[in-house]
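What follows is a short report on a single structure.
A single protein chain has been omitted; all remaining protein chains appear in their positions.
A, B and C are the chain letters, set down in written order, and residue numbers restart from 1 in every chain.
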Amino acid sequence: METLTSLYGQAVLLLAALVLFTSFVMLAQSRVTALVNLFALQGILLAATTALVAIVQNSPHLIISATLTLGLKGVLIPLLLHWLILRMGLHRTIDEVKRPLQLLLGAASLVVFSYYVTLPVVELSELETRNIIAASAATLLLGMLLMISHRQAISHVVGFMAMENALFFSAVVSTYGMPLVVELGVAFDVMVAAVIFGVFFFQIRESIDSLDVDRLSRLTEIEDNE
Amino acid sequence: MIRNLVATTIRQTRLKARQGLSFASGELKSHPQVLIALTAGLVLVSAYWGIEGKDAALPFSLLAVAFSLASGFLGLGADRHPRLLRHASFLLLGLSGIAGLLGGGTALIGRAAVDLSLPLGLPWLDWNLHIDALSGFFLCVISVVLLAVSVFGPHYVREYEHGTHPLSLLALATGLFIAGMQLVLLAADAFFFMIAWELMSVASYFLVAYTHEHAANRHAAFIYLLMAEIGALFIILAYGVLVGFGDGFTFAAMKQATLTPLWASVAFVLALIGFGMKAGIVPLHAWLPEAHPVAPSHISALMSGVMLKIAVYGFIRFTFDLLGDLLWQWGVVVLVLGAASAVLGVLYALMQHNLKRLLAYHSVENIGIIFMGLGLAILFYSDGHPTLGAIGLIAALCHTLNHAIFKSLLFLGAGVILQRSHESDIERMGGLIHRMPVTAVLFLIGCISISALPPFNGFVSEWLTYQAALQVSALDSGVLRSFVPVTAAMLALSGGLAAACFVKVFGVVFLGKPRSHHAQHTRRLESSAAIAGMGWLAGLCLLLGVLPTPLVRLLEGLTVQLTGSGLPETASRGWMWLAPVSADTASYAALGVMLAMGLAWMLSYEWLHPGHEHPEREAYPWDCGFGALTPRMEYTASAFAMPFRRIFADSFVVHEEIEKQSADADGLKVTGIRYRLHVSDLLWRWFYEPVERWLRWSVRHIGRLQTGNIRVYLGYSFFTLIFLLWVIS
Amino acid sequence: MIALYLLLLIPLLAMPVLALVGHKPWAGRFNNWVNAATFAISVILALIVLRAGTLISDDHWWLVDSFSVYLIALTALVGLTTGIFSGPYMEHEREIGRLTHRRLRLYYAMYQGFMLAMYLILVTNNMGILWVAMEGATLATVLLVSLYRTPESVEAAWKYFILCGVGIAQALFGTILLYFAASQILGTGDEALEWTTLYVHASEFDPTVMKIAFVFLLVGYGTKVGLVPLHSWLPDAHSEGPTPMSAILSGLLLNDALYAIVRSKMIVTQAVPGPLPGYLMMGFGLLSFLVAVFFLHRQRNIKRLFSYSSIEHMGTMTFAFGIGTPLATFAALMHMTVHSLTKSAIFVTVGHASQIAGTQRMDKIRGLIATQPQVGWGLLVGTLAIAGFPPFGVFVSEFLVLVATMESYPWLALPLLLGLAIAFGGLFRHLHPIVFGRKPEGQKPVQANMMPVFAHLALVLLLGLAIPGVLADWFDHAAQLISGGMPQ
Partner (left out) sequence: MAWLLNLLQVILFVATAPLLAGWIKKLKCWSQNRMAPSVLQPYRDLFKLIRKETVVAEGASWIFHMAPYIIFSVAVLAAAIVPLVAVQLPTARLADVIVLVGFFALARFFQALAGLDIGTAFGGMGSSREMTVASLAEPAMLMAVFTLAVSMSTTNLSAAIATLLHEPLTIRPSFVFAGLGLALVAVAETGCIPVDNPATHLELTMIHEAMILEYSGHHLALIEWAAQIRMMIYAVLLANIFMPWGLADNFGLAALGWGMIAILVKLVGITVVLVLAEAVLAKMRLFRAQHFLGFAYLLALLGMLTHVILEVG
């Protein structure tokens, strides 16, 4: 049992590291299709984590949410995004990132920062979830950073979803998931959100025939005469 | 020939006066039911008075409020039935005036102190009402002017009946405005006070914006409302200090508050700014000359004559009643501000050509004089000479009433002039004394009073102010002893300038030859209603000028109730001699002066007047033989004011330009000269424009936040998060 | 309890129905009836709570206490009146061809969806459900913002969606941390997210976790409240969406987001020693207030103007809640009420005004009083009310806020004063030429239903003159619940 727990702990930590790593790669990634694939990978990792926790803590409702996650974030949404990309002929678009190196360094410092912030938190938690919260907080912030640094609407969606992933991850690992109702609600919201995103792509497309959010800047308060 | 000319004028005056007095009854005769109701009401009222005694003060005052509200809401129907406004609405205002006079008078004479609380407002705080001699006195001030307006108004508003503006708005706003002022006086807790205060401001704002099709008027209304709001905020904060240190919103609780000198001074400064902004002391007066001329004239009379006094009331109530123990530094501040307002106000007034604007600037001057009195009072009280402080307070209150009377008189007169001559620029008037002789007489009385000349009322209050200032030898600090007379000399300067200014006004408007087509063809008609309204005020000017002593006695009672001390024992309390300190120190028997002057006049008239063997001959004006006298040769108002403009050049922003059209190239043969002069308020440049520039600057720079790029927005959120996380850990 | 379920059930059922029949001419009236029904129920609910006190369902899922109940009633009322206004308004929009049948159906369905989310936020006892409902509100309104499909509206909607989505995600993280902290004491399970339980046990939770949680919750829900610098979506969404939606966004959504923040603060303050949460809220409030008032001056679009005024007022409330004394809390609650009443009334009027002028650009809207006195006066009076002139209720709350500030943090009163003055100038410098002046040619009256406006303004006036005993009790209880003391 002892070894098992430690094994479990190591496994969780490994998965956490992987999740974190994926979001790092996403951050530096400039090709949209690859971005979506990475996102899918993250989803799968997430599902795996959930399943693991579910088995170890043998809490049945986590199984459900694991499958949900796999279905939604591992398969459905990535497919949807791919479909959109093909529909809009974006598979060749390069959403290149200015100064990727600085960006990654900033990301790294973010991770450090979130460790620093969450230090007192993890101390009172049990062994396994140590540093999980820090990692997920970092992933959350990285998701935001992704949105800030990328200009394609698709990338924004991915960043948004990545944030959701981070949240979900932390929920699963630190507290063995939220109550089922909440889980369902969250999942529902995510799905609706994905659909609405799809709708928006078309709307944006027909308003400014591209998905570059930098060109969505009609509603500014800076007059030209200033 | 003089005899009959003078005689006709006098006769006409007498006639008009009689008509005016009979006017009200005439109005009533046409509506007997109103007359009956009125008499019945009066009978009931007097019966009630007999029973209740001085406790009747509050009921009467509430009755006054009710009447003014009623007149406002009754006037809502005025769009369909203009007569409703002309008769019912103004009649109710008159009733409100009478009730207010009864209530205020009762409170003032009986030194009543009656409380009442209405179950409105906040759950833990009712609307507290309270009336005492102070509020009673100011209630009287309102009512005196209100009576005049209610008689003057019905005829005056006829011109609006054909205009595009809704009469209902005029009636409603007027009613609410007056009710607001009356409620301010009755309020006894900060919350209700502010409600009444703002009601007053907003209602008068609608009156200022009444003729809103001119951009200038809209701007005036905007400035007015803006500054009213800012002032109100300051007042709220001032009360906030007292609430913070005391335990509750009621004035009673605030009096108990014990403040450190620092916080007391903070509260005082806040209150001074707040109330000063409403009263229009320099440099917070910017709204006043904009707003007052824009409103209909009977409203200008109320605003200039009464509303500013409400601000004075607020200041007195806050400083002398709520704060209690005073500091001498406050007195110095108030005194300096008052002196500055007095001098600058009249200087700017001298430069104005728009009649009502000029009068508005004179309000600034007179408010300055009132505040000088208050400043002296604070000095003496803080220095431990309450009896001398009472003189200053009485002088200030006295001038409050007097200014209310003659300033309303002048504004009503201005209203008549504007309405008849269709001119607002005095440069285009002239010779009106032949067209409207009686108005001229009444307006002249106003001019003499405001120029502080004996034997009219303006002089009495300024005399009292001087007397207060001359008691400086009682003060401990030599600095103050030498400083106060200097301010007194500034008061003298403002008096002299005011006299000059009103010589200009009366001379240019009424005397000389008509300067424009309109002035030439001004209708001779003088409505007896207008005459009655102004006559009542003019009569008061003379009465209070000749018999000031009863008023001073009442005011002494007021100060006793307010600060616990009246005039020195040695002061004469007879009915004729006005001697605030002692008969040896200073005495002024206005009645005696009046009689003696009359006597001297009679004698000189009888003895030195040539008999019929030496008749007078009408001849063409000599004018040093210049020949044909045309209006263009007359001395214009700006020419009259030119020496002052030259001498006090530093206190104005003067734009003066002269263009010469010349027939030939080298400009030697000048065919025409065009002279353009624009004098503006220096304080705009000093105080208001910098603020505006700062605002523009910061608005432009803060606006940069909204870049329109979503990634920047995300950045905001991101960094806020980081920052906060860093803050907490 | 039945009432409570009905309150949620009616909009839930009405949503699909309207999604099918929303394009019918009688859809508007149907919508009104639904709103009327919910309003009646909310009143009944209020009376129940007033008689029986706080109402908690046996399974601890639903909670209606004195804090939420009057917000429920308020929500129902504003929803009703705005619905009444939106019927003819939308009809007019359809006539001039800005809307198709499909969009009308979407509009009505989403209207009910939004109302459902609002009620859910207010009645749930579960912080998780609260979050779900909040996200639901975003999803319901985001498609309404882009209803007109103009480039601006799409852009606004996109920004609204992304920013609020991100914000809400942060809030979720906060919630998770809350749950985490609670589960350390209470063990995992529903009760670790139930507000009532948390409220009882909060003092045992780990302060650091709670601090971090509060930061995330504040930033997250604060985005929806429109606190500076998270406010950027608000003016865009308000100005580009259809006017009824601006009215309910300003009148309801912002309030409920603030409600969520306050609920969290009530828990966090017990766990965290010292006044940190209060300070955070005060800082946010003051910053929003001060920045917003400057923005008022540079607006060109009338709806943007008033949405910035909304930011200003939400800032004031947040500030007051941050002060946290009973008086301040009372003032904040009062301000919530009067602001949402007044602001929704103003947006309704603005809707008419922009229909009259055919544009939202303020330099094109002129002489309203001359053109259509009802609308002109409505706008003028409404703005006077929102600017805090008595005897309107906004004055009462602002007066109390000022006094409370003077009591607790005297020096903060100066920036408040400055800000109020600037805000005032900013509103009226634009308003004056709009309402006053001569009637411009080519501007003609529209068929306007000013009933809601005057009803709201009358209510606000009433609140300014005398707060009815019932409401006063609610406020007192709520203030006691939040700040632990009675005002004065």
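Just so we're on the same page, a residue touches a chain if its C-beta (ideal position, glycine included) is under 8 Å from a C-beta of that chain, and two chains touch if they have at least 3 such contacts.
This structure is a prediction, so every number in the text was calculated from the model and none was measured.
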{"item": "Visible chains that the absent chain touches, using the contact criterion stated earlier", "value": "B"}
{"item": "Residue among B:575, B:605 or B:723 that touches the chain left out of view", "value": "B:605"}
{"item": "Residue, one of B:116, B:499, B:547 or B:560, that touches the chain absent here", "value": "B:499"}
{"item": "Contact residue for the chain not shown (choose from B:37, B:511, B:543 or B:654)", "value": "B:511"}
{"item": "Listed residues B:251, B:644 or B:718, member touching the removed chain", "value": "B:644"}
{"item": "Residues of subunit B (touch criterion as defined above) contacting the omitted chain", "value": "1-2, 5-6, 9, 430-431, 433-434, 440, 448, 451-454, 459, 463, 466-467, 470, 472-473, 478, 481-482, 485-486, 488-490, 492-493, 495-497, 499-500, 502-504, 506-508, 510-513, 577, 583-589, 592-593, 596-597, 600-601, 603-605, 608-610, 614-624, 626, 629, 631, 633-635, 639-644, 646-647"}
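In this text, only the chains that are shown with their structure count from here on.
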{"item": "Neighbouring chains shared between subunit A and subunit C, ordered by label", "value": "B"}
{"item": "Distance-to-centre winner among chains (Cα means, whole assembly as reference)", "value": "C"}
{"item": "Centre distance in Å when subunit A and subunit C are each reduced to the mean of their C-alpha atoms", "value": "31"}
{"item": "Computed distance of Cα centres, subunit C from subunit B, in Å", "value": "45"}
{"item": "Computed distance of Cα centres, subunit B from subunit A, in Å", "value": "71"}
{"item": "Residue list for subunit C, restricted to those that touch at least two other chains", "value": "158-159, 162, 166, 170, 208, 212, 235, 295, 298"}
{"item": "Touching two or more other chains - residues of subunit B", "value": "700, 703, 705-706, 710, 714, 717, 721, 725, 729"}
{"item": "Partner subunit B, residues of subunit A touching it in the complex", "value": "113, 116-117, 119-120, 141, 144-145, 147-149, 151, 156, 213-214, 216-222, 226"}
{"item": "Subunit B - residues contacting subunit C, complex", "value": "119-125, 190-191, 194-195, 198-199, 201-202, 209, 212-213, 215, 218-219, 221-222, 225-226, 229-230, 233-234, 236-237, 239-241, 243-244, 248-249, 695, 698-700, 702-703, 705-706, 710, 713-714, 716-717, 720-721, 724-725, 728-729"}
{"item": "Touching residues (chain side subunit C, partner subunit A) in the complex", "value": "126, 128-129, 131-132, 135-136, 139, 142-143, 146, 149-152, 154-159, 161-162, 165-166, 169-170, 172-173, 176-177, 179-180, 183-184, 188-190, 193, 206, 208-209, 212, 235-236, 239-240, 295, 298"}
